[in-house]
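Report on the structure given below.
One chain of protein is taken out of this complex; the other chains stay put.
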Amino acid sequence: MVSLVRAELRKLLGLPTAWVGLVLGTLIAPAVVLLNAPYIRRAITAGTLTDPSDLGLRDLGIGLIGPMILGVIVVSSEYTSTGQDAPGARQLTATLTAVPDRLRLLVAKTTALVLTVAAQAAVTATATLTLTQVLHGEHVPAPAPTRVVAAILYWALTALLAYAITLITRNGIVPLTLLIINSSVVSVSYLLTKVTDLASYLPDIAGTQMFLRDTDFPVEIAPVTAGLVMTAWIVVLLAIGLILFQRRDA
Amino acid sequence: MNTARAELRKLLTLPSLRRTALLTWAATLLLTYAYASAESRGEPLGDPTALAPLGYTQAGFLVLGVLAAASEYQEGGQIHTTLLAMPRRLPLQAVKALALAAVTLPVAAATAATSTLPASGATWMPAATAYLTLTTLLAAAVAGVVRRAVPAVILLLGLYFIAGPLLRARPGSLAAAYLPDTAALNPSRGAAATIIWTLSALTLAALTFHRRDA
Partner (left out) sequence: MITIDCVSKTKSGTRILHDVTFEARPGRVTGFLGPNGAGKTSTLRILLGLDRPESGTALICGRPYGKLDRPLTTVGALLDGSGAHRARTARAHLRWVAASNGLPDSRADEVLEVVGLTRDARKRAGRFSLGMSRRLGLATALLGDPEVLVLDEPVNGLDPVGIRWMRAFLRDSAAQGRTVLLSSHLMGELAETADDVVVIDKGRIVTQGGLADVTGDHPTLEDAFFTLTATEADRPW
């Protein structure tokens, strides 16, 4: 199993697009903290920030494009054609001849993805929160370790969400479009919470409540419950993805 | 003329373009409904309801443009066939843009109508249609340079939905007025920016296409 995970890690890190996801995801959040520093400082002195303990943690959300890209391409790269001679040839053929047990293969892929994204999230969270402390330390309490861990968990779960959707669609563009639009400043999920309270249980709305306090969603969910809601989404989607992956021809 | 017919046929026989158009329209319908029902509940979502859904579903038009252009370079190497049949690259590139505009226009009009008419914003419809068509052409131009669908989608969506809103959120930001998608919410203000961005992207794409080995 360890060698399978290592193979999957190698495959993932050998993709140029994976590095786009890694670099973008890691750099955006700290960069935003730096760029917004003067504006935030004014807001702090004016007293318009309701809960300064969210600062830094909130900025982490912008880097989520990284885990999204990683989660999508772990799967979509398997389905891209490898050459012009045979339009049907895909990397998946090689993968499945090397590892015919599809369940083991997916477990290895999932592990490789979670390891990569967790490492990335840890680096990004450290950089973003340290930067926030350096810039606004006197006004912002150091975030509780549990909230930081929850934020890292949210990154990993977001990657898994992207991964599960791609397993179902077998195409990278649909999940990327959905997820990136939805990570926009005013997300579609947020709009939907205005229409129905049920939308509060969408994975991204629930997920952010694991580590953010100052939210204006109609239904407030406690951090642990929020984590469980998001995990439930992913378990269901992954199960569907797994069944389809087992049944479909490669 | 032959070239135009060939390019139109190519676009019309790509199943992924039909699917994208349909999904985009359906998403617009859903969002229009969401905005309308939020308004009727007495908690309007801020932006002008006639155009706000298009701010999201323009993503579908970006994808449409990317798929149209990147399909040449996908597996199978269709670009070889295209260039063997139509070796004059600059006229080819111009015809490609026109054919894509012709195919996109009805989709853009239907989408714009879905969003603007229920919110009694019929006056915005022509502008919104033009904006969505130009956005598709811009995306096609970018994908023509990048030549691969997934990276082009990441680049464009990242700019439109992450970098753009970030720049706009900064108070007193000058850049906001010059972004290609300023017109999405405020057609009277950003029209020139959209046109200039699209034309520049198309020119850049034509030049790289002309210079580069296929």
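Some notes on this structure:
For reference, chains read A and B in written order, and residue numbers begin at 1 within each chain.
We adopt the following convention: contacts are C-beta pairs under 8 Å (C-beta built on N, C-alpha and C of every residue); 3 or more make two chains touch, one makes a residue touch a chain.
Predicted, not measured: the structure shown is a model, and the values here were computed from it.
From the options B:L22, B:A122, B:A192 or B:A214, the residue with contact to the chain not on display is B:A214. Although one chain is not shown, part of subunit B still touches it, namely residues 2-3, 5-7, 9-10, 13-16, 71-72, 74-78, 80-89, 213-214.
What we mean here is this: only the chains that are shown with their structure count from here on.
Considering their complex, residues 31, 33-35, 37-38, 41, 43, 45-46, 56, 59-60, 63, 66-67, 74-77, 149-151, 153-154, 157-158, 161-162, 165-166, 169-171 of subunit B touch subunit A. Across the interface of their complex, subunit B is touched by residues 17, 20, 24, 28, 32, 35-36, 39, 62, 65, 69, 72-73, 76, 80-81, 83-84, 87, 172-173, 176-177, 180-181, 183-186, 188, 191-192, 194-195 of subunit A.
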